[in-house]
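The structure under discussion appears below in the form of structure tokens.
Left out: one protein chain. Kept in place: all the others.
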Amino acid sequence: MTAIVTAIVELHGLTKRFGTFTALDGISLAVATGEFLTVLGASGSGKTTTLRLIAGFDLATEGRILIDGVDVVALPPFKRPVNTVFQQYALFPHMSVRDNVGYGLRMQRVPSREIGPRVAEALDMVQLGPFAHRAPRQLSGGQQQRVALARAIVNRPRVLLLDEPLGALDLKLRRAMQLELKQLQTQLGITFIYVTHDQEEALTMSDRVALMRQGRIEQLGPPRELYDRPRSRYVADFIGETNLLPVTVTDRDPAVVTVAGPAGPIPVHVAPVGADAPRAGAQVWLSVRPESLTIEASAAPWGAGSPGVGRGRLNRLPATVRDIVYAGSVVKVHAALADGVTLVALRAPADPPVATGDAVTIGWAADRGVLVVD
Amino acid sequence: MAVLLLLPYALLLIQSFWRLRNGTLTHELTLDNYRRLFGTRLYPATILYSAGVALRVTVISLVLAFPLAYVLAFKVRRHKTLLYMAVIIPLWVSYLVRAYAWKIILGQQGILNGMLMSMGIIRAPLTVLLYSTAAVVLALTHIYTPFTLMPIYAVLDAIPASLKEASQDLYASRWRTFIHVILPLSLPGVVAGCTFAFVLSMGDFLAPQLLGGNDSALMVSNLVWSLFGVAYNWPLGAAVSVVMLGLTLILLWVAGKVEARGSYGGDARASVVDYAAPI
Partner (left out) sequence: MPHRSDLLTTALWVAAGAVFAFIYAPLAIVILYSVHDGSIIAWPLKLGTLRWYGVLAHDTSLLTAAWASLKLAVLAVMIALAVGVPGAFVLDRYDFPGKGAFRRLVMLPLILPGIITGVALLSFFSFVGLSLSSGFPLVPGWPVVLGHGAALTSVVMTQVYARLQRFDRAQEEASSDLYANEWQTFWQVTLPAIRPAVLGAALLVFTLSLDEIAVTFFLIGRQNTLPLQLWGLLRRGITPEVNAAATVIFAVSLLTIVLWSRMMRDEKVSD
């Protein structure tokens, strides 16, 4: 982790216990200057705790927090060079929009002739210039969200902490704000540490995603890596939709696993595995994304491997269509394998139609199947 | 039942214009009662004196209630509701006990004198403790501090923790957070609490009678009490009551206005009166 030279935030063995409950279990993490890092996780995974420790609202039980190389663990929030955008915005109800945005500058005793222009600039940046004199409660949710943002960035923090900032907005507004936030971050060059439980949001906006589970970082990497190369069943399941097949490892190189079939195990090829892959004989899971599955309307002979299709081999398994769900731009086909495991495949509406009860062949390129452990 | 409430107050107003002739009530309208009320030194002076006592009680109650409300709202982690209940329970538990307890404490043979003497601090019992304005103020403060605390606690408790955190995140120290965020947000509760303390202590007549002792320490309610109960001059008593009622309503109205300016939409209570709903 210390390999990143320009790390602006470093967490070392950060632990937070509330009584006997461990909210955060010794996480270490380095955030690069200018990076958009998303801390993703289900509720109770420790993501908000991480943010609150960095901001200084809670005290760490153990571990160190370095911001710009300075250990801030002992500093109160008002002495840390970070600002926070709160989940429910936490706008001061007794102040106008302008006074809310200027609050941090006033508290830092910035000369008042500077405050006016900087507040105006920040409000323009979030397109709220005309609303400067309004009270927060007179604004819509989206507008309040922008005020919260302006109130933080006007201080030009080194790091901006965002705690589910779009959580209270409806879907359409949320999507628009995602783009806007990302643009703002690029434009200002501020490091963002962004907490969310929405995996789609994480994938859309981030440079890197830290997926948290039970107070630990389950996997840290660029969004694409988390999606394409999940390290565990939990990651595969949490990020996007996936099909999980129980398999037994038979060979590591070339990687072959077996899937249970009615007439004995069927060999299936998977993406090349690393050195830390499970050993032969291990019971693991095969994760294949729905969009990687193809459905052929005819029953194929059982077995794996017609060589030379696409990048690598093509796995083919017989299946029976159980359900067809029309979802606008795609059709979801639920098909059951011989052992009863149901897979979901995405098809285009224009694909050759299949019907419930049809015997079909499910196929996928070997390198789209990823082995994951529990 | 609304009639049973409205009619008496209305009748009080009408009665204050009636004439007392040779000790019997006549229904002739007259302004004599008000003339006498404002023409004699006694009544305006007593009203002023009562307001002075009430003001002192209000200020001291506020100074006492605010820190306790603050600690209850922000510092207490466990048994918060239980502790809050403990603070306000005395409100609903025997007014009389709370008032006369001070007689036991402050009396010439009282506990305070006894303790001071046994410790050798004084030789003879102090007689200035009881039967003084200070004793009345002390007892009334004791009685109405929980009342002052109630609305202050209610508003403080409703302030989200995130507002404090946001303020500290924006470089305000705890003291400045208190001045710029907590205090302005608590204003509606402070106004309501102070209104209670002022109105109720100004209208109190038992504590002054018990602890004030001499005539100079009598409050305006004691005048009403003696006009109705001893002198049987009901029209004049009604006039004094109407003045008290008027002052109270004006105060409630002003408090309501101040409070409306200071509340920020989060609180559904429409006016200071709504805080009077027990807990």
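Note that the chains take the letters A and B in the order they are written out, and that residue 1 is the start of every chain.
Note that a residue touches a chain if its C-beta (ideal position, glycine included) is under 8 Å from a C-beta of that chain, and two chains touch if they have at least 3 such contacts.
All of these numbers come straight from a predicted model, not from anything done at the bench.
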Selected residue (touches chain absent from view) among B:Y43, B:W102 or B:Y131: B:W102
For chain B, residues in touch with the removed chain: 1-2, 4-9, 11-12, 15, 64-65, 67-68, 70-72, 75, 81, 85-87, 89-90, 92-98, 100-105, 107, 109-111, 113-115, 117-118, 142, 145-146, 161, 164-165, 168, 174, 196, 199-200, 202-206, 210, 221, 224-225, 228-229, 234, 237-238, 241, 244-245, 248, 252, 270-274, 276-279
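In the analysis below, only the chains that are shown with their structure count from here on.
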Where chain A and chain B are represented by their mean Cα positions, the distance between them in whole Å: 58
Parts of chain B lying in touch with chain A, wherever the complex brings them together: 160, 162-163, 165-174, 176, 180-181, 184-185, 262, 264-266
Complex contacts: residues of chain A adjacent to chain B: 55-57, 76-79, 82-84, 86-88, 90-94, 103-104, 107-108, 135, 137, 151-152, 155
